[in-house]
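Before any comments, here is the structure.
Every protein chain of the complex appears in place save one, which is left out.
Order as written gives the chain letters A, B and C; numbering starts at 1 within each chain.
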Amino acid sequence: MLILMKQEASKADVEKVKEKVKSLGFSAHEIPGAQRVAIGITGNKGRIDPDLFLSLPGVHDAVPVSKAYKLVSREVKAEDTVIRVKDDDIGGRALTIIAGPCSVESRNQILEVAEMLREVGVRFLRGGAFKPRTSPYSFQGLKLEGLEYLREAADKTGMHIVTEVKDTETLQQVAEYSDILQVGARNMYNFSLLERVGEARRPVLLKRSFSATVEELLMAAEYIASKGNYHIMLCERGIRTFETSTRNTLDLNAVPVLKKLSHLPVIVDPSHGTGAWDLVIPMAQAAIVAGADGLIIEVHPNPDLALSDGFQSLRPDKFRLLIDRLKTLGSFMGRTVPSGVATPISTEN
Amino acid sequence: MLILMKQEASKADVEKVKEKVKSLGFSAHEIPGAQRVAIGITGNKGRIDPDLFLSLPGVHDAVPVSKAYKLVSREVKAEDTVIRVKDDDIGGRALTIIAGPCSVESRNQILEVAEMLREVGVRFLRGGAFKPRTSPYSFQGLKLEGLEYLREAADKTGMHIVTEVKDTETLQQVAEYSDILQVGARNMYNFSLLERVGEARRPVLLKRSFSATVEELLMAAEYIASKGNYHIMLCERGIRTFETSTRNTLDLNAVPVLKKLSHLPVIVDPSHGTGAWDLVIPMAQAAIVAGADGLIIEVHPNPDLALSDGFQSLRPDKFRLLIDRLKTLGSFMGRTVPSGVATPISTEN
Amino acid sequence: MLILMKQEASKADVEKVKEKVKSLGFSAHEIPGAQRVAIGITGNKGRIDPDLFLSLPGVHDAVPVSKAYKLVSREVKAEDTVIRVKDDDIGGRALTIIAGPCSVESRNQILEVAEMLREVGVRFLRGGAFKPRTSPYSFQGLKLEGLEYLREAADKTGMHIVTEVKDTETLQQVAEYSDILQVGARNMYNFSLLERVGEARRPVLLKRSFSATVEELLMAAEYIASKGNYHIMLCERGIRTFETSTRNTLDLNAVPVLKKLSHLPVIVDPSHGTGAWDLVIPMAQAAIVAGADGLIIEVHPNPDLALSDGFQSLRPDKFRLLIDRLKTLGSFMGRTVPSGVATPISTEN
Partner (left out) sequence: MLILMKQEASKADVEKVKEKVKSLGFSAHEIPGAQRVAIGITGNKGRIDPDLFLSLPGVHDAVPVSKAYKLVSREVKAEDTVIRVKDDDIGGRALTIIAGPCSVESRNQILEVAEMLREVGVRFLRGGAFKPRTSPYSFQGLKLEGLEYLREAADKTGMHIVTEVKDTETLQQVAEYSDILQVGARNMYNFSLLERVGEARRPVLLKRSFSATVEELLMAAEYIASKGNYHIMLCERGIRTFETSTRNTLDLNAVPVLKKLSHLPVIVDPSHGTGAWDLVIPMAQAAIVAGADGLIIEVHPNPDLALSDGFQSLRPDKFRLLIDRLKTLGSFMGRTVPSGVATPISTEN
């Protein structure tokens, strides 16, 4: 059930509705909109009688929500969600480019990458510090040390950090260092982590599990939203199919489907989605014209020496080429791509 | 094994190599190139000694082919294959747009659609006359009558026909009426049909089975090529996965993968690939910037009344919009989209 | 729609109903039962008025059929179908064991295998003569020569032949030599072949495509039945999934599902289903207690030298062990396993 307030409804009217919801034993979620406020009701088992709310002051309408997910659905909020991270918007006019290495490997590595990305205009720096790995014997990341290097690199370049939060134990620590919390594909069904992330005051990049349907991805987002954190990006990163010529099957169909069903920004990860660096540029281009709000891309100064996933990382020169191409495609889609900072001409050159 | 001839090799040199191949009990396939001729050898079980050929006049080199598919691989032929259909090229600079209804339903319907498509500049008319259907009780197409209507519509508008050949029994008939033979997804493993189509003197649009790997698609193309017909388009039309929000999962990753592994043109079918008309435009756009050489799209003047697949057919106005958008994206990819014919203003209007 | 005749209905009553059906433009399928005759109606688009039939003499009831498949459904025929092949029944009390090599490789090979199988009590001999292969360059079978060897081996041992019919061109030839026509997994969607097989007067072993749902398998069977051939065995032989530790994922769940939805016998192929000889015995055992009516198993006197699929073939000693074990499990399920012919004691031993 969604309660739509009149445009002229007062803050007191909104409060009265929320109290009524709580008095019935349900949860009330205030959803601010450009024109009017709406209040989502969750926690009810069956149908709620609209008349309970229609008579309250300031209430315009009370409409049932047909989907299993509520707060993240377009039904409940027709306008696109725009997430503000300091001076940058995600889901607005500018395409969001998140880039960086799979893992933070050393202070020098991440500083070098960040500097290169800044010059190209990238505003969001990715890099794994806590790495969930299939084998207990694989490199698990630099952990706290990695977070510190990331923070230093981001602060030096004025960028924002996106890094994975692997479990509830390290959530506090990651949230302290990172601007955006990434929930990895293997944790998409980790409902306890989703709830904790929903309580954190940080935007979330939620990756689709390689075996999740679009509906399950939206239900995972709903877990986060149900705890009060609506700043969620949905990330398509490839699903598991019978095909073996790519590491995963990047499911670009999910982009327009998600944009239709939900108001949340959609980000595409062509690096994990394909698992091959030479597929990243075509699939990144395709993602943008399919309607994605942004990309997350693995970039490594020296992919052959990467500690993880080198084969799917772009070299800096290829990445620059991609950004150039995205400018044209972005403009085709009515979007912008942030421009690079003019690099001071060094005297040596 | 691939025999590369010298640029200055004579026709007699080529013949001598082919005779040598046959004398060993294998098949020789002459593959013309821009610079030089090559001769593919198939039918051998094990390794062939290169020295058997290196001493022959006009032979430049003899190189083994590493893939299971030979004639359709980039290893054997580095340049893109361009297929000429009367005045139009497929796989060349112009993007190939194939459009029309799922089924030919009546003379009027196909004439109306063809006229509309011609005005927009479409050169290839699709329409099913022999329809393979999951149920024996479903509409199986107008058959010969459908072929006649298609031919009439194509002749009136100067377009070329793409229509499905369902079995070897009707192959002759379909080949008589159609300019391009479509092998449907359900027939991709029908090796006897592939062989017959390989003997036909008609270009082929080979659809990927919804459960075929990219390698299996290339092996199916190899069946056709092994019989001497190299004019093959590979068509991605969606694979079967666990996802249910789309009818199939259109696998755009296959586009750059196929372009890397094979010299054949790649066509994408976003109508069957997604099964939803409102996903066709975003996925068609995505296909082009992922590197596809063309699209095959279902267009119906009145989708609600279509006898099959109406829910995935574009209305004419949406289709025109798509073609407009493709012009910009085509130019981004260094490709052209044929322009529409100016419609003579009728006096009645 | 299904017309149930009264027990006392005459042959003339049945004919009258069939004429009525035809007069409406539909097809009538007489389905004999233990107690009474039923007449299935197919070819109608919408609902048929039951009153059209209820007033006819000898008609007991007229009931709609809810599934897309009609003639092969339990709704239309509650009793199990038993297929008689000379003196042997399929789908009756005796479990059906079909065994033999993947391919007929030589006269000696098939005679040797057949003799061994006869001694164990096997009544059905399998062996590929026309082989559909993924690569045009792979061994395609001994063709007519293979059929002749098969027939000779079967005649010598009193066994029945099961061999694959690859296409409509060779159907006549295969039907001449074989007792049962196998439609391979790759041909399950080859509707033209299904129709021709439906016109043949031979029982059919219909293999599930590795990408077919249970419903699609039943629709393929319906194609055959709709042409008048109701002697169909459904064969589960493994589906394509993400798992790579087995060649396919043998889907034993399909066995009880098929037995619930259809009256046709269900055969399981653990050789192709798993692709590994050491999984054949456990999965064959499992198939029987899951309710299968029989098994089709690859047996080769010398798997290491097999021209195809040697890695999934059982050696004769392992096969004998399996048959012994099946006797106990068969009896647990209220089924019998035919006993071997006492081998005449050779004087040398």
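Just so we're on the same page, contacts are C-beta pairs under 8 Å (C-beta built on N, C-alpha and C of every residue); 3 or more make two chains touch, one makes a residue touch a chain.
Bear in mind that the values here come from a model prediction, so they are computed numbers and not experimental data.
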Of C:Val37, C:Ala290, C:Leu307 or C:Ile323, the one touching the omitted chain in the full complex: C:Ala290
Among A:Ser106, A:Gln173, A:Ser211 or A:Thr336, the residue in touch with the chain that has been omitted: A:Ser211
Full-complex contact with the absent chain, from A:Asp49, A:Glu169, A:Glu199 or A:Asp324: A:Glu169
Given C:Arg84, C:Lys156 or C:Lys260, the one touching the chain that is not displayed: C:Lys260
Interface residues of subunit C (partner: the chain not displayed): 211, 213-215, 239, 241-246, 249-257, 260, 273-274, 278-279, 282-283, 285-291, 325, 328-329, 332
Interface with the unshown chain - residue positions in subunit B: 240-242
Interface residues of subunit A (partner: the chain not displayed): 42-44, 68, 132-137, 166-169, 186-187, 189-193, 195, 209-211, 216, 219, 222-223, 226, 240
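To be clear about the criterion, only the chains that are shown with their structure count from here on.
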Interface numbering overlap (same over half, different under half) for subunit A and subunit B: same
Separation of subunit A from subunit C, taking each centre as the mean of its C-alpha atoms, in whole Å: 51
Between subunit B and subunit C, centroid-to-centroid distance (C-alpha), Å: 36
Gap in Å, rounded to a whole number, between the CA centres of subunit B and subunit A: 38
Junction residues of subunit A - those touching two or more other chains: 241-242
